[in-house]
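Note that this complex is displayed minus one protein chain, with the remaining chains in position.
And then chain A:
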Amino acid sequence: MSSRTETFYEVMRRQGLSRRSFLKFCGLTSVALGLGPAWAPRIAEALETKPRIPVIWLHGLECTCCTESFIRSAHPLVKDVVLSMISLDYDDTIMAAAGHQAEAILEEVRETHKGEYILAVEGNPPLKDGGVYCLPGGRPFVDKLTEMAADARAVIAWGSCASWGCVQAAKPNPTQATPVHQVVTDKPVIKVPGCPPIAEVMTGVLTYMLTFERLPQLDRHGRPKMFYAQRIHDKCYRRPHFDAGQYVESWDDEGARKGYCLYKMGCKGPTTYNACSTVGWNEGVSFPIQSGHGCIGCSEDAFWDKGPFYERLTSLEPLAAEGTADTVGATLAALAGGAVAAHAGVSIVKTAADKRDRRNARAAAQAEADRAARARPPADGSDRTDT
């Protein structure tokens, strides 16, 4: 690491990029961030003058799909430059250094850039048994994470693992995999969920933080509003079919060929906050719904336990095996209806029986009275003796 940190622009020029390409990147980025073209010069100025913020990229319990996505960031400049643009001082997946030499960088950045560097976390720490289920460099990941977070300016939680826990946190979560914000509680944690997150969203968040030297506006869960404020459903190009009432009823039916809404096939677009339906994937070529498959909600909390992926209603296991709110509710409603009918039946029978009993009792009393009257001399006394 050099002591004097280069600016982004210097790095880009050193890498052989033309000024024209650089300005194109600034323009596209400002539009992608929703700032409008007028902001392109501001971004250019920031990239020309600001020293690169060192980024430490840690990997915990994860599958590296975030990195895979990140390195495919579609915009040519991003793809070519971003790894140099941010001063990515440590990323054990893609860095050249290895072993003790690599681990020494962590210590160095902590000291030289105390309170300045951004800690990007891919994956999460498993906490069970002292964190022994994830041991990068021979130490529990949770220790490495809390240590590096202590001197960071902010923490970025890349992907659903770091943001929510993802599949390793699915029930019964055997290693107690825990999202970053529950471990790092004294620093701002920016969640960039998705499995993986969209490449342009990742670079967009970084570019914003660098340009404005502040955190992007976050929603209540800590997700940047500019990419996570709306659901897939809100901007889905198949939304008109949803509103019209036109659905794919089964795979490969007429509706599927016509590109109808995948709601009935379990699409989780209506409950998933992400930018897939606007930004798209692979240079905006497509996204799951566009290729005919419903959204599985990969950027949402506990999406792995809210299945099935191909049903609209969530299964209520273990409460009801393969049952949904409808099967549970309808069963209980049928039971209530049956109970009411049975209760009504018993009520009718018992009321009739009570009535009969009362009638019988009245008749018996009447008969008793008659008998008594017959046995007694007449009251108006033909044979009265005392008159």
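The definition used in the following text is that a residue touches a chain if its C-beta (ideal position, glycine included) is under 8 Å from a C-beta of that chain, and two chains touch if they have at least 3 such contacts; residues count from 1.
We adopt the following convention: contacts and distances are computed from a predicted model.
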Choices "His-Xaa-Ser system protein HxsD", "Probable Ni/Fe-hydrogenase B-type cytochrome subunit", "Branched-chain amino acid ABC transporter permease" or "Imidazole glycerol phosphate synthase subunit HisH" - which one is the UniProt name of the chain not shown: "Probable Ni/Fe-hydrogenase B-type cytochrome subunit"
Among A:Gly60, A:Gly194, A:Gly255 or A:Gly294, the residue in touch with the chain that has been omitted: A:Gly255
Residue in contact with the excluded chain [from A:Val31, A:Ile94, A:Val346 or A:Ala365]: A:Val346
Contact partner of the left-out chain, one of A:Pro54, A:Pro216 or A:Gly297: A:Gly297
Residue in contact with the excluded chain [from A:Trp164, A:Tyr208, A:Phe227 or A:Phe287]: A:Trp164
Chain not shown, touching residues in chain A: 164, 219-221, 225, 229-231, 234, 240-247, 249, 255, 260, 263-264, 268, 271, 297, 300-303, 306, 312-314, 316, 325-326, 328-330, 332-333, 336-337, 340, 343-344, 346-347, 350-351, 354
